[in-house]
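A short worksheet on the structure shown next.
With one protein chain withheld, the remaining protein chains of the complex are depicted in position.
Right after this comes chain A.
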Amino acid sequence: MSAGTQIADTAGAVLLFLGAAVSLLGAIGMVRMPDVLSRSHAATNPQALGMLLVLAGVALRLRSGIDLGTLGLVGFFQLLTGPVSAHLVARVAYRTGYAGREGLVFDDLDAQLSAVPQDGEGGTGPGGGR
């Protein structure tokens, strides 16, 4: 085994280690954060940065073309689907009152949501869930 491949192996192992460390920090944040939105902030850590670091590490250790393509697809779909679920969870958390409103500095959405039932009938309102 030549020196170049050994360097790539070790760099891949270091990237995997860093990705696992970021994932562990995100999990610790999920346990220790106080409410849903800040836990969602911590949960993004292993989903985006930790995942990309881990995939880059594996790509450096397995250096063949089709494996790189599969790893690229994994990273692409992970980055595509993470914001969807985070957005839906945060939306429902706000509208059902789990968001911890006393910690918010600005709350422009509250005025708009409160205005809906007064203006027209049939509005779903803050707890409507749509």
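Throughout what follows, a residue touches a chain if its C-beta (ideal position, glycine included) is under 8 Å from a C-beta of that chain, and two chains touch if they have at least 3 such contacts; residues count from 1.
Here is the rule we use: contacts and distances are computed from a predicted model.
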item: "Putative acyl-CoA dehydrogenase", "Membrane protein", "Amino acid ABC transporter substrate-binding protein" or "Dihydroorotase" - which is the UniProt name of the missing chain; value: "Membrane protein"
item: Residues of chain A (touch criterion as defined above) contacting the omitted chain; value: 1, 6, 9-10, 12-14, 16-17, 19-21, 23-24, 26-28, 30-31, 36, 39-40, 43, 46-47, 50-51, 54-55, 57-58, 61-62, 64, 66-67, 70-71, 73-75, 77-78, 81-82, 84-86, 88-89, 91-93, 96-98, 101, 127, 129
